[in-house]
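One protein chain is absent from this view; the other protein chains keep their places.
Now for subunit A:
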Amino acid sequence: MKNSNPANALVRQGPAKKPFNWIPPILIGLSLAYIILIIYIPAINVFYQAFHKGIEPFIANLTRPDFLNAVRITLSLALITVPINTVFGLCAAWSIARHQFPGRTLLLSIIDLPLSISPVVAGLMIMLLYGRQGWFGGWLQDRGIDIVFAFPGMALATAFVSMPFVVREVIPVLEEAGVDQEEAARTLGASDWQIFWRVTLPNIRWGLMYGVLLTNARAMGEFGAVSVVSGNVANTTQSLPLFVEETYKQYETEAAFSAAVLLALLAAVTLIIKEILESKTRIKDKS
């Protein structure tokens, strides 16, 4: 590498035995090759496959009624589960960060469970509760309420898998912000709500946004858990990730890639916002 860092320059001035350090270029080359093979080629392929026959088939696929419905379902899922998980996440993060109690680490691990449980197992558990043979199945059926193979089941599955993100991201920023400012506000006569809106929330806003961002990405992109409980009925219980798989299985590869482009763009936007939020929190760390 031509623009080597100061450390390399130091190394080169060292003993004459080491005229040039070959390790950095080799490691950089290997790492880049691996990233290109594992991540970049598949990512670029999404866009190539969607557009290699021009933009018209892409537009045509985007106006299919079943596609538009899948977009609607995916947006509805995110619109319902993200706020619920944000409220839960804030409550749980505040409770855990502001209290010391036995089993605190255990509780944190428990909240992280949905990330370790296989999405299929998550879907299975919802089937066992609300499915026809499930615990509440009979009760629900008597009242004509559909959860499994319908939108509510998909929302439950989505909420389950995206549960931990806000808690995980907010606890560290809450701990870092400390309690001093909140206590000062309290002694000055602020109510709990005032403290939350004017002191706590501004302090944790970047961490919270980070958590919400990850929750949203997972909610819109979840496949496994939703696939188990949805029954994958076109036009009614097909979210965008399910549409991708279903069209691919029906040999409508172009439709699959058109939808995939949309989801890949969502992922790209998520990563860009994530990067911005990370730089914000890093600046805060230094000040």
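Here are a few things to note about the model shown:
Just so it is clear, a contact is a pair of C-beta atoms (placed from the backbone, for glycine too) under 8 Å apart; a residue touches a chain by one contact, two chains touch by 3 or more; residues count from 1.
Everything that follows uses one rule, which is that contacts and distances are computed from a predicted model.
Protein name for the hidden chain, per its UniProt entry and selected from "Cysteine desulfurase", "histidine kinase", "ATP-binding cassette domain-containing protein" or "Sulfate transport system permease protein CysT": "Sulfate transport system permease protein CysT". Of the options A:41, A:145 or A:233, the residue whose C-beta touches the omitted chain is A:41. Considering the full assembly, A:110 is the residue among A:60, A:79 or A:110 that touches the omitted chain.
When the omitted chain is restored, the residue from A:91, A:145 or A:201 that touches it is A:91.
Mapped onto subunit A, contacts with the missing chain fall at residues 1, 3-5, 7, 23-24, 27-28, 30-32, 34-35, 37-43, 45-46, 49, 87-88, 90-92, 94-95, 100-101, 105, 109-114, 116-129, 131, 133-135, 156, 159-160, 163, 175, 217, 220-224, 227-228, 240-242, 244-245, 248, 253, 256-257, 260, 263-264, 266-268, 270-272, 274-275.
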